[in-house]
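Every protein chain but one is kept in place in this view of the complex.
Should a chain be cited, it is by its letter among A, B and C, assigned in written order, with residues numbered from 1 in that chain.
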Amino acid sequence: MSIWINEHSKVLVQGITGSQGTFHATKMIEYGTDIVGGVTPGKGGQSLDLFGKSVTVYDGMYEAIQATDANASVIYVPPQFAAEAIMEAADAFDQIKGEGVVVCITEGIPTLDMVKAVAYVNQRPGVRLIGPNCPGIITPGIEGGCKIGIMPGHIHKKGRIGIVSKSGTLTYEAVAQTMSIGEGQSTCIGIGGDPVNGTGFIDCLAGFQDDIQTEAIVMIGEIGGTAEEDAAAWAAENVTKPIVGFVAGATAPPGKRMGHAGAIISGGKGTAAEKFAAFKSAGIYVANDPSEIGAVLAVALKEAGLL
Amino acid sequence: MSIWINEHSKVLVQGITGSQGTFHATKMIEYGTDIVGGVTPGKGGQSLDLFGKSVTVYDGMYEAIQATDANASVIYVPPQFAAEAIMEAADAFDQIKGEGVVVCITEGIPTLDMVKAVAYVNQRPGVRLIGPNCPGIITPGIEGGCKIGIMPGHIHKKGRIGIVSKSGTLTYEAVAQTMSIGEGQSTCIGIGGDPVNGTGFIDCLAGFQDDIQTEAIVMIGEIGGTAEEDAAAWAAENVTKPIVGFVAGATAPPGKRMGHAGAIISGGKGTAAEKFAAFKSAGIYVANDPSEIGAVLAVALKEAGLL
Amino acid sequence: MFRKAGVNVLDGVHCTSIEDALSAYDSLGSKVVAVKSQIHAGGRGKGTLYSPESGEKVMEGGVKIAFSREDVELYSRNILGNKLVTIQTGENGKIVNNLYVEAGCAIAHEYYLAILVDREAKAVLIMASTEGGMDIEKVAENTPEALHKVWVDPAAGLLGFQKRNLGMDLGLSGAALKSFFGLLGKLYDVFVKNDCAMVEINPLVRSEDDEIIALDAKVSFDENASFRHKEWEDIRDLGEEDDAEVRAKELGLSYVKLDGDIGCLVNGAGLAMATMDVIQLYGGEPANFLDLGGGAGEDTVNAAFEIILEDHNVKGILVNIFGGIQRCDVVANGVLASVERIGLEVPLVIRLSGTNYKEGRAIIDASDLQTYSVDTLAEGAKKIVELIGGES
Partner (left out) sequence: MFRKAGVNVLDGVHCTSIEDALSAYDSLGSKVVAVKSQIHAGGRGKGTLYSPESGEKVMEGGVKIAFSREDVELYSRNILGNKLVTIQTGENGKIVNNLYVEAGCAIAHEYYLAILVDREAKAVLIMASTEGGMDIEKVAENTPEALHKVWVDPAAGLLGFQKRNLGMDLGLSGAALKSFFGLLGKLYDVFVKNDCAMVEINPLVRSEDDEIIALDAKVSFDENASFRHKEWEDIRDLGEEDDAEVRAKELGLSYVKLDGDIGCLVNGAGLAMATMDVIQLYGGEPANFLDLGGGAGEDTVNAAFEIILEDHNVKGILVNIFGGIQRCDVVANGVLASVERIGLEVPLVIRLSGTNYKEGRAIIDASDLQTYSVDTLAEGAKKIVELIGGES
């Protein structure tokens, strides 16, 4: 088991004919993801040869889902069109299958576009949006697996640790840390660093809590907002599996945006100190340095009788 | 039992200081409805003396619900402001109590306003909208009862027949018909004759099916749309209690609006003949004349072993 | 309206006389033009024009393509002042007082497009078909699957992918798809901004240079929204609407004239329809639909009574009131006042029920008016049919 996606997930690539789309579609196929088609309006009917696989391009998501029976899509379209792409995917999955996973990699989508798109997705409760501005989601398999996004596939291995993070590269650090103590991953999710996004920490924690394969969780936050505090409070009540947490940005000055649109301390709120404190009071194991995550995770597993 | 409202429902009157609002608030109190307050923006703090009861006026629904713990409201505001009033009530009930019944009597609300308002209400699933352009809902009690709307209270009596109708006065006919065979009503609902409204036939049928007090149902439709056909199909699968049906407008010419904004046969669709046929094929007892409803109901009750 | 909103339309001129039409032809500078009857009803292309006096047929087709100045003159003459009967006007047709003379364009394909509110989905619905032209009712009836549909999410509005997908469903691509995309967005805005009930573009055409153009449009408005559209009063062509229906509306009544001989005065739209139905069930024919609305006063009852009696087909009247807001005594007084003022030469059956019915009946009984009081609608219908000598 794993959460939301697995080795049998059939994935469409929105914006497949763009350079990012083509590049990452190839990488995903290389990893083992079942890419069943691509979507670029106006380029329907073309066929791309990617890593030895022939991939058909469709004009729209409705047509593509009907033709391929896909249950997930990943979006590499430019920020101007990304919110529309999210809504098209959400509506098409909702209407045709009643459910679907939409992963939006695109960075730089206007916040008000996302307010609208998230409200639209939320009206279609079977549809899950991951991102935007995120590395995506990966469920490593015994050989290959299902990688939907831009993370380097080769660093992962199937295992029992669920990882959720706001940051892309820090997720990779976390993966490397689990590997450093010999642990693999059930599913790793980058929820993205934008102020308004789809799937949040709590959704992921709930998913991991219910997943048989997952035995422990690594959760990586960053400054800005109160999602980490909310998740910690929720976890204290609802999660029985051990959680290891880290928050980036302890040294970030207030009022300055740290790369991610959402990573800003404003009005004295959203500091790393508050988030670490919330983690601690919720019984979450805290790593003060990402290079410590492995060691802390080992302690957590041991204390839970899992090592 | 009854559906959605009962003798303990606490009701607010939106637009209470208008002539319609004041008149019907008085009539409702007279019938026994627990009117706990009224709302007219800008007139908050006033107090009205209605049928010997002192009713406080509030400026807005949030304030009013918080002050009175109301669980229903009825709207008598002019069509220009009615959609806003619906949304205010829906949001206030949703935020404060997580649920509530909003009955909109107002006739003449623009259709696109209702498209927006109904979508808004539907995002607040605990809130039920009845109407607009309807007589309201009444649950007769042993003495008095809860009347939320404009129907003449005195014609009703507590009993086992559930009534649902698109039309106002035809509902009264149906009530009189049940009385003519000695039967009272559990709850009577006028869902209104507008093309876009809140609660529909199926919601009411589902409510009656689940209600212990209700043993048989009278359902009155009219030309336009396919709500009657949809309800008949649904009832065939889901309703075990006997239903008596009538449809008004067998003689209405196509393309002409018959009073109600929704009562129009367009493109050959929405005729009474189609609706009667749908009733019959769903096993609904059909009355060809509203004056026959009592007699047909008696037959239905007898065949169900209820008489 | 469309032109102002930036929707692609052909150049054209509104005309009310043959001279207008000829100078329009001269000014448009297009050898081929369309001469179109302007009435508020569809099916004009397949309609037939009749002389209003003699009833003789004048011409087939209310929309004609003119290839010369002479054609324009002929068609204008045949259209203006004559009666156009279409599938939507009913037998009586409508007198055509307005023409539209429109420049021609090289048509590559004709489509159909309509925007309306879907009451079941509670959302705006856009329908389009590659089968443009004259008989969309038939397309809808015979091949509903050829109609492509898009529902607009009330929250999100019409989205880009919806416009694109609908265009692609119609087989459009490249410049034509782009033109369609732009046009549809503007049309939807027109629909919403103007509180339309229905916008029907038939045909919507693709020109040979891949422009999408609204060639002919039929628009109806949501009358409930008239309070925020003062401009509608200028558009409304009162001459075309039934005079009595217009006056009734001004009084807050809903009145629709029908072809029978039993006048109906009822409170409530549903009950008014049921009254008509029951009259027919017992062998009569209703002369009208009339809903007093909620809580009419004596004056309104009075006016309603007069409107019914204006129809010289009326041989008897059935008053059917189930009082809710409406008080029966008010109706009784209104009826008496009317009869006193204008007299009554046809039989009158009155059924009063609900609020203040006892007082109402007492008022009728105390008067010297010759009426028949009944308890139920069925009795009333039977009685009035019997009184005017119909079957029963």
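Note that in this section a contact is a pair of C-beta atoms (placed from the backbone, for glycine too) under 8 Å apart; a residue touches a chain by one contact, two chains touch by 3 or more.
Note that the coordinates shown come from a computational prediction; the quantities given were computed from them, not determined experimentally.
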Report summary line: Shown chains in contact with the undisplayed one are A, B, C
**Report entry** Sole residue of A:I3, A:V74, A:I220 or A:L297 that reaches the chain not shown, by the stated touch rule
**Finding:** A:I220
Report summary line: Checked against the full complex, the residue among A:G44, A:P79, A:G144 or A:G184 that touches the missing chain is A:P79
Report summary line: Of B:E7, B:E30 or B:D59, the residue that touches the missing chain is B:D59
Report summary line: Out of B:K116, B:K241, B:R257 or B:K275, only one touches the absent chain, namely B:K116
**Report entry** Touch with the omitted chain, as defined above, among B:E7, B:E84, B:D230 or B:E274
**Finding:** B:E84
Report summary line: By the document's definition of touch, the residue of A:L170, A:V244 or A:A300 touching the omitted chain is A:L170
Report summary line: chain A positions in touch with the non-displayed chain are 79-80, 107-116, 118-119, 135, 150-152, 155, 165-173, 176, 193, 195-196, 220, 222-227, 230, 246, 248-253, 255-263, 267-268, 272, 288-292
Query raised in the report: Residue-wise, where is chain B in contact with the chain that is not depicted?
Result: 41-42, 44, 59-62, 81, 84-85, 87-88, 91, 116, 119-120, 123
**Report entry** Interface residues of chain C (partner: the chain not displayed)
**Finding:** 154-156
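Criterion: only the chains that are shown with their structure count from here on.
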Query raised in the report: How would one label the connectivity among the chains shown: line, ring, star, complete, or other?
Result: line
Requested in this report: Please list the single chain whose C-alpha centre lies closest to the global protein C-alpha centre.
Outcome: B
Requested in this report: Determine the centre-to-centre distance between chain A and chain C, using the mean Cα coordinates as centres, and give it in whole Å.
Outcome: 55
Query raised in the report: Centre to centre, by mean C-alpha position, how many angstrom separate chain B and chain C?
Result: 29
**Report entry** Whole-Å gap separating chain A and chain B, where each centre is the average of the chain's CA atoms
**Finding:** 46
Query raised in the report: Could you say which residues in chain C touch two or more other chains, in rising order?
Result: 153, 155
Query - Sites on chain A at which at least two other chains make contact - result: 123
